[in-house]
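One protein chain omitted, others in place.
Up next is subunit A:
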């Protein structure tokens, strides 16, 4: 019964399909910082399928400074202790022997006083928040040395990795020590929390190869960011849930669909209706259609084909032959005004005839005619049948790399990414998009009708009749899409020559959801994080070493395109800084934060470590120098805004001093905000609803502001 459902409130946001997607996901957390724990907490509560917490052993003090480590541990246990049974007294000392129940791997290397690893503790405490969630943990000797590629490969296997043969006792083995038996989630999402570039760059690379979404979270002093890296080839969004959507009424399509035409022809000309109640209860849709007819007659004379309007503006693509010459609708400002005045004239008393009033307010629906938008067109262009067929059929390693990107300008030699395979979810999306493309071709670029109408002043019967007309047409469109999809699958079948297809026919629900949202389809493709660093930070030793071991990525035209796009975007953004206080523009602080990371790459510790004033000032100088470098490699040095607020020595040094002052501190409250944002993006990536940020969300806790950038 619904009343017993603890997920009731969220189901109302993302529905059963969203909840299913969550339940099928394994979230891997790399690093157990407060921020990462917060992120995971917000995913455990709504019921993600399972989690895997990965961290290095406590005693390794390479990666993060020891002090930060204890602090972190401390904060974690503080955070986590309510998760334990309230009726148990809190543990005597903050980080000591919290009993980890499903712990079979770590903590028992001999009888050392060493308690369970961070990963184990965090995992145990988080799973207590929601008994539905299966928890796993893994303590690696070093996060930097982990082979993320093969690590992800084991996860992707539906087979549970055999619990390392009592390697459980030797937590030093870098293989996993999964404590639970079942491990068959369908999708994986990786969260990297507060790791240095030596960890997140290889991770980014591995996630890219394995087509696994990655979220990098960082909370540093009063600053933080969330970076989204979409899986290959891209992240499809069917339910984009735009914050406002126009009703899909098709009033100006030509001809209007049969059901609507029936409604129109069965309603008397409102000018001839004398009964005031009848007049005032005709739905505004009828009012608008009659007004449009008048307008056309007035413009063209005669109801026939609009032969006199052949001059210039058939702005849309040439109408398909079967449609005949399309009747025009008001397009210019003057025409629109003319149309409105026709509606006004039709009304007898605008103050009392609500339906006419509504018709005036909704007149824009006449010229917003519901054809597919540029945004959706861009989505359609990304999918072509040839590569879809290849990808749908091939289930083994792709030999010629032809599936990469699923399209784009076909025929170009694309670099091979090796084991990369288009995920089934994307194939499903492509199938429906291809069906849509064919549908559009046959339907004058009108997508399937949504089939719902807004509330309006009307009597019940006419409203119901109208509703019915739209619903039926939507059903027809939907079954057309279904048929096309089926025939596409048949083609796959034929080409498969016996092999199994990697795709099945979508369910009716899925087809319906797709049709309802076809006006708002989106694709999100972010630049991989490692590519971003490669281009921005070629001097970094980390990047350099990475680059030497990796095939060049800039060969991918997609990454290039995104890159140059992002550059333009970024420059444009700098034209338009934070209104009241330009210094608080999040972009500046992100550069400062990146400079701290660069500092770490050089020194293996963060700036501000040494408390003496001179040391602090020296660190600030170096951070400032890094900031200038980074701004330069981002191509921002010509921006006036950057010149004024970052390149300017005095102002730039102020920024640097502020971040040096943080001394790598993680403030719980900032971690909570950033973790909240990160988990929200994670939910978007997992459920495929809403469009995730593209690609970096920068939070500035000094001014409580946040911006989204593509760096």
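The criterion applied here is as follows: a residue touches a chain if its C-beta (ideal position, glycine included) is under 8 Å from a C-beta of that chain, and two chains touch if they have at least 3 such contacts; residues count from 1.
Here, contacts and distances are computed from a predicted model.
Per the UniProt record, the chain missing from the shown structure is "SUMO-activating enzyme subunit", taken from the list "DNA replication complex GINS protein SLD5", "Trafficking protein particle complex subunit", "Methyltransferase" or "SUMO-activating enzyme subunit".
Although one chain is not drawn, the whole complex shows that of A:24, A:154, A:479 or A:705 it is A:705 that touches it. Remark: the omitted chain is touched by one listed residue; of A:450, A:534 or A:663 this is A:663. For subunit A, the residues in touch with the chain missing from this view are 1-13, 16, 38, 41-42, 45-47, 67, 70-71, 74-75, 78-79, 81-83, 86, 90, 128-131, 221-222, 241-246, 266, 275-278, 280-281, 333, 336, 349, 352, 354, 357-358, 361, 364, 367-368, 455, 457-465, 467-468, 471, 573, 576, 578-580, 586, 608, 611-613, 616-617, 620, 657-658, 660-663, 665-670, 672-673, 675-677, 679-680, 683, 690, 693, 697, 699, 701-709.
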